[in-house]
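Excluded from the complex is one protein chain; the other protein chains are retained at their positions.
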Amino acid sequence: MPAFLSLAEAIATHVKDGDTLAMEGFTHLIPYAAGHEIIRQGRKHLTLIRMTPDILYDQLIGVGAADKLIFSWGGNPGVGSLHRLRDAVENGWPHKLAIEEHSHAAMANAYEAGAANLPFATFRGYIGADLPKVNPNIRSVTCPFTGEVLAAVPAHRPDVSIIHALRADRKGNVLLEGIVGVQKEAVLAAKKAIVTVEEIVDDLGAPSPNSVILPGWTITAVVAVPGGAHPSYAQGYYKRDNAFYIAWDPIARERDTFLAWIDAHVMRATPADFAARRPAA
Amino acid sequence: MPAFLSLAEAIATHVKDGDTLAMEGFTHLIPYAAGHEIIRQGRKHLTLIRMTPDILYDQLIGVGAADKLIFSWGGNPGVGSLHRLRDAVENGWPHKLAIEEHSHAAMANAYEAGAANLPFATFRGYIGADLPKVNPNIRSVTCPFTGEVLAAVPAHRPDVSIIHALRADRKGNVLLEGIVGVQKEAVLAAKKAIVTVEEIVDDLGAPSPNSVILPGWTITAVVAVPGGAHPSYAQGYYKRDNAFYIAWDPIARERDTFLAWIDAHVMRATPADFAARRPAA
Amino acid sequence: MNAPSLGFTATEMMTIAAARVLRNDDVCFVGIGAPSAACNLARLTHAPGITLIYESGTIGTEPDVLPLSIGDGELCDTALTTVAVPEMFRYWLQGGRITVGFLGGAQIDRFANLNTTVVGPYDAPKVRLPGGGGAPEIAAHSREIFITMAMGSRAFVEKLPFITSMGHGTGGDHRARLGLKTLGPTRVMTDRCILEPDPDSKELTVVSLHPGETREGVEAQCGWPLKFAADLKETPAPTAEELEVLRALHERTRRAHAGG
Partner (left out) sequence: MNAPSLGFTATEMMTIAAARVLRNDDVCFVGIGAPSAACNLARLTHAPGITLIYESGTIGTEPDVLPLSIGDGELCDTALTTVAVPEMFRYWLQGGRITVGFLGGAQIDRFANLNTTVVGPYDAPKVRLPGGGGAPEIAAHSREIFITMAMGSRAFVEKLPFITSMGHGTGGDHRARLGLKTLGPTRVMTDRCILEPDPDSKELTVVSLHPGETREGVEAQCGWPLKFAADLKETPAPTAEELEVLRALHERTRRAHAGG
């Protein structure tokens, strides 16, 4: 059974400087509150894994928490650039960011392989593309039956994975629904997993015998943070705050407006503030 | 959109002598009615793929429909031997049956690889076991990052896969629930797929956005056969007929009692008879 | 440039041209932006049975408004089913079940290779673009690829600094030599014209000019010497229904995303 902790306790106990950290959520259920807590606690030298870095990692990169980013698409979805990510890669601000870049297929397969405790993932990928020329972690294996050469990437095995889910029961079993992305794989691939949830309930209320549920014994810590995915969303709880995604562009474009935003909305805020940010469902 | 056919039409049109045929259903949702139709239509020289041959393949093997069996566990679950399978392997009755034998992990991974259009599946398997000595389709690949040697098996790519599902809607979309086994993978790995269902409805009534649904455009033919999984079961429709599984042992033990049963319950029966065989849910 | 007097914008023409080539039985892997608008326009007009798949895992989705991201809740709410992302890339894309993959990019070359990764050297980029996302494997595994991009001499370039996703490579049978059995890019719908690869060389060739466009005007927006088909056509102007449905879709979308 996982520990039921406050967000501050969960991050303080389980996320260390230098960790390899995966925070997942494919547009849906992105663990923003946890990311803000990591910023507040001043973690440094993180290796951040995430398919779509999104505003979450733009913030972590902008404050200098990350030494390295492993990713496959680094934009503000439907809006444009992640300006803090670009500033780090193009100008080395606040410091140089190492990148290991993959395709979505590679990243998804790498999580899947990690969950399956395999050392690598194989798939038919990167054909005719240039990424293998710049990423030494893209290699190949040969099918022992047909001789076909396929792409191979190392499995993701984060020190810690953090996801946001709909709800947990009193045993720490966790329910995901809707766009479930790679969160289950991220949790099962990790040495430790922290799950923030909208609420903790007596009965998960899983609608199907095949609902996506992570048993409590696969999770290290469960934290209730209502609204903890904002400006991402929680299916059935509140909608994606698309207006915030659009508003982020000018905020992140300049270093001073970014730092002022972080100071006001992260450093001077608490996880409880997320509850008030939820738009209607 | 799939064709909505009678069972006789579906088998006559899409299952040919010599085909490689996967009929799946892991204890739950085994497509018995379709198997009986294949027997009635006298198909021969089939290569049968199935993790757990079960009574279904005992019947097909006993009537001589199969030249080869690819499998991982050939027993009557909880009861004992599959006597027709044993008679074919031990005594060559009604003719010699070639076998390609794997572990469950290998078979499940081979379906998964087939659904993913990969030529092979890799997993950490068969360590210290003798099966690789007798099955040339168990080979290995080496991880290009760690040097670890892993097991490899060819992907399953059946000519036809047949499964039984709970229900289909008018567009041929199909819902599975409960123990879903490898059926989704078997359908997606096959060149053609036939799905028998308990009923065809206006609305699938999927309880979760993540319900296991096969879109109609992945299926070749849909056939309504109420009770079509008996003596296996359909979650929420009728229970597994455990008494029949126990009763099968003496029926199948001798060739003449087996042939008499096939004559009475398959050759002289129709798909409609399955409806009457359903125990209560 | 389309004169306002034409009654539609160049972007509308591009979206409508892309929508028209979609078929009722297509299974489309949809990207955000013009592809999403085109696919949903097709669904709301001539191709009501089209299957739209977004890489977030939503299969057979029928959104009432265009999503801002590929994973808006609207997509899941209206989908036939939603699968995990590893399954999406393994069973559905690599599985060979997609008939049309939509791509776009910051830059394209004459063989319809695309760059969405960097401008300048990879290790010291002048402009760091978002990266490939699903594109490398969409380009490989979809039965055919439709590209939508606005023209411009910095976008349609002689040589890409980085090939994010392969189109026809160096042309000819390059795809086949790499073992690909899919068709690759078969159509490029721009704001000014439609291009298709030459059947043999695979070099992109203008086959249709949008209303009001000229050869010279289009050539000026392309960084390589552009070829034109012998039987160059004019793209039929948007119909009233196409414009009406597209504009209503955009208006619903604007209202939905402005909320918060």
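Should a chain be cited, it is by its letter among A, B and C, assigned in written order, with residues numbered from 1 in that chain.
Keep this in mind: a contact is a pair of C-beta atoms (placed from the backbone, for glycine too) under 8 Å apart; a residue touches a chain by one contact, two chains touch by 3 or more.
Note that the structure is predicted; figures quoted are calculated from it, not measured.
S.K.: So there's a chain missing from this view; which of the remaining chains does it actually touch?
M.R.: Among the chains that are shown, those touched by the missing chain are A, B.
S.K.: Using the document's definition of touch, tell me which of B:72, B:173, B:196 or B:211 contacts the absent chain.
M.R.: B:72
S.K.: Out of B:23, B:51 or B:160, which is the one that touches the chain we can't see?
M.R.: B:51
S.K.: With respect to the chain omitted from the figure, which of A:79, A:206 or A:246 is a touching residue?
M.R.: A:206
S.K.: Among B:14, B:167 or B:184, choose the residue that contacts the chain missing from this document, as touch is defined above.
M.R.: Of the candidates B:14, B:167 or B:184, B:184 is in touch with the missing chain.
S.K.: Out of B:112, B:169 or B:198, which residue would touch the omitted chain in the full complex?
M.R.: B:112
S.K.: Even though one chain is hidden, which residues of chain A still touch it in the full complex?
M.R.: Output for chain A: 112, 115-118, 173, 184-185, 188, 206, 209-213, 215, 217-218.
S.K.: Which parts of chain B face the unshown chain closely enough to count as touching?
M.R.: Spelled out for chain B, the touching residues are 26-28, 51-52, 71-75, 77-79, 81-82, 85-86, 89-90, 101, 103-105, 108-109, 111-112, 123-131, 134, 148, 178-182, 184-185, 212, 233, 235, 239-246, 279.
To be clear about the criterion, only the chains that are shown with their structure count from here on.
S.K.: Using Cα averages as centroids, what's the distance between chain B and chain C in whole Å?
M.R.: Distance between chain centres, rounded to whole Å: 41 Å.
S.K.: If I count partner chains per residue in chain A, which residues reach a count of at least 2?
M.R.: In chain A, 123-124, 148, 178, 180, 212, 235 touch at least two other chains.
S.K.: Hunt down the residues of chain C that sit against at least two other chains at once, touch-wise.
M.R.: Within chain C, the residues that touch at least two other chains are 76, 82, 90, 94, 141.
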